[in-house]
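Notes for the one structure printed next.
And now, chain A:
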Amino acid sequence: MAIDHACSCEKNPLLPSLCRVIDVKQETPDVQTYTIQTLDGKKPFSPLPGQLAMVSLLGVGEAMFSITAQGEDYIQSSIKRTGMLTDAFHEMQPGQEIGIRGPYGNHFPIEDLKGKDILFIGGGIGIAPVRSLIRYCLEHRSDFGHLDILYGARSKKDICFKEDCLENWAKEPDTSVYITTDVPSDDWDGHVGFVPSYIEEVGFQPEGKKVVLCGPPIMIKLGSASLLKLGFAKEDVITTLELRMKCGIGKCGRCNIGSKFVCLDGPVFTLAELDELPDEK
Partner candidate 1 sequence: MARIGVFICHCGTNIASVVDVEKVAQAAKSMPGVAFATDYKYMCSEPGQAMIKQAIEEHHLDRIVIGSCSPRMHELTFRKMLKATNVNPYMLEIANLREQCAWVHTDRAKATEKAINLVRMSVAKVGNNKPLHTSMIPITKKALVIGGGIAGIQAALDIADCGFDVTIVEKEPSIGGHMVMLDKTFPTMDCSACISTPKMVDAGAHPNITLKTYCEVESVSGYIGNFEVTIKEKTKFVNHDLCTGCGLCQTKCPTKVISEFNQGMSKRPAIYIPFAQAVPSKPVIDENACLKLTKDKCGICEKICPLGAINYKDEVRYTKEQFGAIVVATGYELADWKKMYPEYGGGRYEDVITGLQFERLVNASGPTEGHIVRPSDGKEPKDVVIVKCVGSRDPKKGKSYCSRACCMYSAKHAHQILDKIPGSRVYIFYMDVRTPGKGYEEFYDNTRRDGAQYIRGRVSKIYKEDDKLIVKGEDSLLGRPVTVEADMVILATAMEPAPKIEEVVQKLGISMDKDKWIQEAHPKLRPVETQSAGIFLCGTCQGPKDIPDTVAQASAAAAKVAAILCHDEMETSPMISSVDQTKCSGCGFCVPTCPYKAISLVEVPGRDGNRKVTKKVAQVNEGLCQGCGCCNAACRTGCIDLKGFTNDQILKEVDALCL
Partner candidate 2 sequence: MSIKKDNNWEPRILAFCCNWCTYTGADLAGLNRMKYPENVRVIRVPCSSKVNPQFVLRAFQKGADGVLVCGCHPGDCHYSTGNYFTRRRFMLLQRLLEYNGIDPKRFQAKWISGSEAAKFRDTVAEVSAQIKALGPNNKFVGAHYDNTVMEKEAEGGKD
């Protein structure tokens, strides 16, 4: 058992703790970011970048989401509207009580990344887990080399974390930001095109660089191909997987790929690791 898992719930790992949504931010027409705190104003737990939380809307249901940011006394999760449950999440207003348990899963291999240049690639809501790592790197700026951030959304209005993507990150030292949209729009004068082709267009150099690639399955597939074309090794491309999950602790069975459980052994895998697993993604 190489990965050491921290669990905030000392006794019952399946029991959520009662927390409160203290802020709701509309990121895009179908993505909201929730700032979550315990009832007594504390941080529910301290996740590592890339870890997951099981968020439960009492009486409606629960689902696993990546934690996109954390602060002194809060964690943040961004949720895209995809179905009945997420519809209900999107009706939340500040003050809403929710249950939260976690953090679950492994995390981005921070130790491996230290001292290296990092290329972050995000597509759509896939930027959410990447953002947790970007924030970590920016907070520990001296531990990392040059940071490239490439993010693609459908159109300008679909760009998540607009302040970070369009303003803040570009101002950080030794950081380059590339934003692209799938379709042109009147209010967008930036790059237009899909993420994989933009990767090749920019022509990132593989030397000394690790890649973190998160997004919809098709983007991961084509994006990986682009990266491999540019000469990146599969060991250096890190991505996250998403499967239906229920327990979050590797017991309930459904999120396995081969003998690995995405909720426990994932969600973070390198392309090399994924190659080892049966093709069931």
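Quick note on selection: all candidates are chains of the complex that A comes from, given by their letters.
Keep this in mind: contacts are C-beta pairs under 8 Å (C-beta built on N, C-alpha and C of every residue); 3 or more make two chains touch, one makes a residue touch a chain; residues count from 1.
Keep in mind that what you see is a predicted model, and the values were worked out from it rather than measured.
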item: From 1 or 2, the one in contact with chain A within this complex; value: 1
item: Chain A to candidate 1 touching residues, read off their complex; value: 57, 59-60, 88, 91-93, 96
